[in-house]
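Heads up, one of the protein chains got dropped from this complex, but the rest are sitting where they should.
Moving on, here comes chain A:
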């Protein structure tokens, strides 16, 4: 079979809505797009646990401490599941788990802008749980329909756990929204700090060439802007209902166009944060990741040596 025929057959499968497995033939471009997307997703789950883990020792009650710890464990677990999917895709290129993890602190893979930001107060931790997870859930829900089967299966499990994250985040926010004036102010400050990052999270408004290719292969089926609009649909009324002010004087729903009008985030600023790891917490968290990974290398090696010693007996 020539390459052209193979490609045409592959595209027919995609267009019929069939799912692709790791062992199927796939165009290099498809493989590379998937690796880029899933690697970034995996790494973002892991780096996403950092801002919240910072609140484990400082959570206000024991129950809150246990709950946020449970959530941090989930996010690390999501990272592990996704890295497995990325590894199978990257294996033919000679890349292993070690490489994919090292890429984080060697700045060879990006992670979501929101996880470069600082969680100064408990309200920040709450807003991450409610709105950052909320935005991530919208993204992941849209990916359930992806053409790559191993990714779809893992996402199904991730989404099931995200439904706890959703309730958990809401519960923190609702408690603060019913609290003292000081707590309400803390919540408002947190929303002010995160709002722009949340809009940026969904990515550029225009469909970039890479995004266009992902739509072509049905790796994604929705554009950034469609997802941002869905996020605004679901969350803006709730944010308003608990008495918060969204820090955007131009935010409104255009009844005629049936869409939200909003002030665009500073694309340039957040773009730099993601590309060059220039966020307030980027360097510190990457350094922590490096210490964790390299500091424990001897343990991984010792475990492999002991396994080989037993196998040899």
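Here is the rule we go by: contacts are C-beta pairs under 8 Å (C-beta built on N, C-alpha and C of every residue); 3 or more make two chains touch, one makes a residue touch a chain; residues count from 1.
Keep in mind that, in the parts below, contacts and distances are computed from a predicted model.
Per its UniProt record, the hidden chain corresponds to "Ring-1,2-phenylacetyl-CoA epoxidase subunit PaaB" from the list "Metal ABC transporter permease", "Polyamine aminopropyltransferase", "Nitrate/nitrite transport system ATP-binding protein" or "Ring-1,2-phenylacetyl-CoA epoxidase subunit PaaB". Only one residue from A:14, A:56, A:76 or A:149 touches the chain missing from this view: A:149.
When the missing chain is restored to the complex, the residue among A:11, A:141 or A:207 that touches it is A:141. Screening A:127, A:177, A:232 or A:286 against the full complex identifies A:177 as the residue touching the chain left out. In the full complex, chain A touches the omitted chain through residues 19, 21, 63, 66-67, 70, 137-138, 141-142, 144-145, 149, 152-153, 156, 159-160, 162-164, 166-168, 170-171, 174, 177-178, 222, 227, 230, 233-234, 237-238, 241-243.
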